[in-house]
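What you see is part of a larger complex, with each chain still in position.
As written, the chains take the letters A and B, and residue 1 is the first residue of each chain.
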Amino acid sequence: MTNPITSTLDAGQQKIAGDALQGTVVDLIDLSLIAKQAHWNVLGRNFRSVHLALDELVTAAREFTDSAAERATAIGVSPDGRASTVAKDSGTKGFGEGWTKDSEVIASIVGNLAAVIERLRERIGTTEDADPVTQDLLIAITARLEQLHWMWQAQIS
Amino acid sequence: MTNPITSTLDAGQQKIAGDALQGTVVDLIDLSLIAKQAHWNVLGRNFRSVHLALDELVTAAREFTDSAAERATAIGVSPDGRASTVAKDSGTKGFGEGWTKDSEVIASIVGNLAAVIERLRERIGTTEDADPVTQDLLIAITARLEQLHWMWQAQIS
């Protein structure tokens, strides 16, 4: 099927913005699954704080996933957020198996946020000329994840 | 680390209920990812109805995922809902690539719901003696998914 959704972007712009968004969708879905995994498996004296903070992260990741995927559709690019695609393409650092101490959870979340933010920063650069609308969304996602990055880091300082 | 969370179930009961819940967690996460994928990629005259109905399915799948995973923790079993685990163990029928016509979307959702329900029905049987509390949760999940199964089916009748 030829692309059924048209866009005011030219093919080159569409490719750059589309790739940036598809990468973001995958990273954010994985981030949300990691945060849920940690939400269930965390142990330790800070259980309650970490357990609740992880659900805030899940909520943020899910909302931004939807924004990024729907921005892809808006420029005529079909997003792919299926489990196998996420398992294959994600740029996170992953999360270990089984029950996990709260200090390890915090360190893992800080590392995963840093990895996702670094990739977003690159995409902010590449989309600036291709599509300022997409760039604006990536800036908004980065702003929130950097805020969370501080909050999680503050717990191990 | 020895299991840090104790349970009033004996080892055999814990194994049966834990397996049923872990399988349910994986199926439901995959179902939520499939429904989101369809939510973004659906095309056709019933776009709006299907687009909205898919988000109701996402909500249901996410809430039951949390219930099943936290029931696992409540009986001392660490749940695993990471992307690679889902990609490997899910019992759904999956979802195709790219933009998809609404009629295909509906057929795919009906098929995926049927597959997940069938596995839940089996687990209702196996957990009856092992843990009535877990069985009660699986019955509640099944009741809601069977309701959705009717609604999606009604659209192609």
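The working rule: a residue touches a chain if its C-beta (ideal position, glycine included) is under 8 Å from a C-beta of that chain, and two chains touch if they have at least 3 such contacts.
The model shown is predicted, which means the values in this text are computed figures rather than measured ones.
Participant: How many copies make up the whole complex, given 2 shown?
Facilitator: In total, this homomeric complex is built from 12 copies.
Please note the rule applied: only the chains that are shown with their structure count from here on.
Participant: Taking the mean of the C-alpha atoms as each chain's centre, how many Å separate subunit A from subunit B?
Facilitator: 23
Participant: Spell out the part of subunit A that touches subunit B in their complex, as residue ranges.
Facilitator: Contacts found on subunit A: 1, 3-5, 29-30, 33-34, 36-37, 40-41, 43, 65-66, 69-70, 72-73, 78-84, 86-87, 90, 94-95, 97-99.
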